[in-house]
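Below is one structure, written out as structure tokens; comments come after it.
Omission of a single protein chain aside, the complex is shown with its protein chains in their original locations.
We just call them A and B in the order they show up, numbering each chain from 1.
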Amino acid sequence: MTRLISFVTAALLVAIYSMAVSAQNWDDIVATAKKERELTVYNGFGGGDEFKEINALFQKRYGITVKMLEGRGSEIAERVRTEVATGHAIGDVTVNGATANTGLSQANAFQVPGTLPNMSKVILEKTFVEEVPLFVNAYGITVNSKLVPPGQEPKTWADILDPKWKGKIISDEMSSSGTGHTWFSVTLEKFGEDFHRKLATQNLQFSRTVRENPRRVAMGEFAMYIQTAMSDVGRLEGLPIRGVVPKEGLPYTSFSGAMIKNAPRPNAARVYINFVLEPEAQLVLAKAGFPVSTGDLGDKVPANLRHLVNAPLLGRQNLEGQAERLKLAKEIYGR
Amino acid sequence: MTTVNAIAGDIREGRYEDRYRRLKSWGFTPRNIGMILLILFLGFLTLYPLAMLIYGSLHSTPPGMAGEFNLNGYRELLSTHNLIALLNTLGISFAKTIPSLALAVLFSWIIARTDTPFRGQLEVLITLPFFVPSILTAMAWGMLGNPKVGLINQAYMAMTGGTEPLINVFSYGGIIWHLMQHSTPFLFLFIVDVFRAMDPALEDSSRMCGASRWRTFRSITLLLMLPALTNAFILSFIRGIESFESPLFFGSPAGITVVTTEIFNAINYRSGPQPDYQYATAISVAILVLMFLMVLVQWRMLRGRSFVTVTGKGYSPNVTKLGPWRWVTFGICVLFFVVTVVLPIGQLAVGSFFRFFGFYDPSMLTLANYVKVGTNPEFWRGFCNTMVLGVLGSTVTMFLGAIVAYISVRTRWRGRTLIDTMAWLPWMMPGMVLGIGFLWAFAILPKSIPIYGTIWALFLAYIALGTPIAVRVMVGSYAQLSLDLEECSRVHGATFFQTLWRILIALAWPSFVVGWVLTFFGILRELSASVMLYSVGSEVLSVIVMKLWLNGLAEQVSVIALFMMLLVIVFRWVQLRLLKHHITTL
Partner (left out) sequence: MPAITLEKVSREFGTFIAVDNIDLTVEEGEFVTLLGHSGCGKTTTLRMIAGLERNTGGLVSIHDQVVSDASKNYFLAPERRQLGMVFQSYAIWPHMTVFDNVAYPLRIRRKSAVEIKDRVTKTLKLVEMEQFAQRPAPALSGGQQQRVAIARALVFEPEVLLLDEPLSNLDARLRTQMGDEFRALQKRLGITSLYVTHDQAEAMALSDRVVVMHAGHILQVGAPDDIYHRPRSRAVADFFGSPNLFEGAVRGCERIGDDVFVLDVSGQGWSGRCRADMPSQAGESILVMIRPENLRVIDSGTPVKDGEITIQGRVADTIFRGARRTILLECGTANFNAEISALHPVTVGESIAFGVEPGAAWAIRP
């Protein structure tokens, strides 16, 4: 018994001590980060101005200048990988989609950021060890308000199989990786192959210009677009479209931050990643319509976006077996 | 004083004579050293990134990662799917280049050889579509030619009462049509000066031999222009094969796959979280080999057939009096301008004043897009960077191109075929992959050579990317200048470089200017390498446009596009003014 008590006491002491040490360390890290003065972020997330806003907030709080380099996800990833592989590290942090960042993790291009104070608030699960999930892009439906009167919109994903939508659905390409394929993978896992075999008879119009598709719905060319990034709904406010969340929830892609191996400014990198998890930064993302990784932000989110930001999430793509799934999509949809 | 100098000179020469002779016996003449430096420089710009890509295609992982050498990338090429993609690509490019060439010849003839009214202005207008970023015209045509809601189809259905759309841009026809809008002015820019510069006596003499105007055009004019035409054809054909935006926009919805979309898929996580660079680079290398074979065939076909059509005598080209038909030719040009510029750019212009492109509700009228762009410091920084890179880059590129072209056309020096070939290479590599080649090549250099991460990376890549065009333009121009002009200068005591400068550049300078403009706007549009090489602070306009596009801000992109159009018009106007001035003072 005494042994047990002494063990527990010892364990408690160790725990308290380590917490104190980590708090102590964090202050040191912040102080050193400030001395590093600046930081380079490689951003492969093609959002709006959200990260510019977050960077400004970060700069205001810590006095550290953020240089941000943006590009398409795969291009940014290749720059990060090449820099690490050739020892030319310029970037400190990268923000990118799950696929690109998982690839970089496998390519040994990241380092674990250590304990971040805000890490405990993250409710999304990690896919790789160095990852810090920041927010997700969730894919729901946009319907044309005139072609689809209130009440007529799909309530569940199965509703899009209704023959009345035949030829009226625009979809992102499912047989090449990207939004459409993510959606395909998740719905395949949740609803089975049969769901897609039926959907294939709906005469979907495929397109690879994701940003254009909600506009084509708004134009009335199609009644609905089934993989709309929910963040686009708020952005297109004013156009005759509505965002719809089927009750099973939305397939999503998570966007994460990671610290690049041999980052020239490691402390600033840690502080930055931690900062994106701060409520003020998360709110910037939520206001843009992205479900964030630290959970519900309550009534700080504008009312019209709340149901989108807090929409239930159906699942995300399992990166294993992607090649086979791409083939399957090709076969089902005859692409 | 003169004696002292002469003696000093004797001593100097005496001292170095021996050493010089020895160096010379090893082949170290100034000319050879110059050639070696040129070969090294071009090799660094073209062969080196290419070598990185070949490595990538033969190695299971990209440079810097553990892996093994194998042929998997190439093995994967051999599939029916890829064969279809390849045939699609070749077919589309062929189908767009032929009519573009025909149109370009027609326009060149109209502009350079007829009394069509306002041809000075028309010349500027016809070339405009070349300078509009294709992503924007794609967006505009996606709306104009949309089978359901497109303006053209709606107008057509309203007029005829039909229910079937007139056109559908999401088709082979759509891709070809969209590519043609870009390649027609491109080819025109290449051909028009050849038409303009031809000695009219070559045609007059045919007429005096009893040939009709049309017969003369067929058997003299066109055949004389054959080297220039095939050159332009091949450039445009290869560009067609590498085109990406049009197939992505208009081909994907119709399920049309081409080589570039295949590459794009491979890079974009075709099989899990690792981009498949081995496959992507293998396709590109295969394309390069294919294109290279084509160029070889062209070289063989045209061996020794670079025709001198410009002689020392100054003259003005034959102008055909069309009578009332001149209004028909005028109409054709205007029609082309309206269809390829006014319609799409009009869309952009109108769209730029609305909150959402394509939704023309008066309540959504706004100037916000202009304000956003105007107050975006990144835009202005990108603009300044692009202007600096563009002006310096295209000037350096044109000088390099002028020298390479000169050596390959006008000398029998050893290594001239090598440099000519090297200068072709960047043109034959799809941009997306070439950008990666540059990234690998520059990043792998030791840190003591600070290119990666600096503005020099962009600068060097732009030179490499612009050289093929620069060389082709200058080759075309030199080939037409009679050798006498140059020999005359050499005989009159000018050195090699003085000759190059005084005579060739002076006479070839209209082409030089055309090449400069092409290169400049090539740099302005260049995205694939830019996005791989730009660094924070050295953003360029194309990257900013791409970012706005990715962010779904098509309206702001339109504003920048209009701004770029304005720039084009100013540049072309100045260029043509300079040329006109040059011609009148000749």
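Here is the rule we go by: a contact is a pair of C-beta atoms (placed from the backbone, for glycine too) under 8 Å apart; a residue touches a chain by one contact, two chains touch by 3 or more.
Keep in mind it's a predicted model, so treat the numbers as computed, not measured.
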| item | value |
| --- | --- |
| Neighbouring displayed chains - absent chain, whole complex | B |
| Hidden-chain contact residue, picked from the options B:Thr29, B:Gln121 or B:Ser205 | B:Ser205 |
| Residue of B:Met35, B:Ile220 or B:Ala423 in touch with the missing chain, whole complex considered | B:Ile220 |
| Where the unshown chain meets chain B, residue by residue | 199, 201-202, 204-213, 215, 219-220, 223-224, 226, 304-305, 307-309, 311, 313, 321 |
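Rule of thumb we're sticking to: only the chains that are shown with their structure count from here on.
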| item | value |
| --- | --- |
| Where chain A and chain B are represented by their mean Cα positions, the distance between them in whole Å | 38 |
| In the complex, chain A residues that touch chain B | 40, 46-49, 67-75, 77-79, 81-88, 90, 99-100, 102-103, 106-107, 173, 176-178, 205-209, 211-212, 215-216, 218-221, 232, 235-236, 238-239, 319-320, 322-323, 326, 334-335 |
| Of all residues in chain B, those that touch chain A in their complex | 62-65, 139, 142, 146, 148-149, 248-249, 252-253, 255, 261, 265, 267-275, 277, 355-359, 364, 435-436, 439-440, 443-444, 447, 452-453, 531-532, 534-537, 543, 546-547, 549-554 |
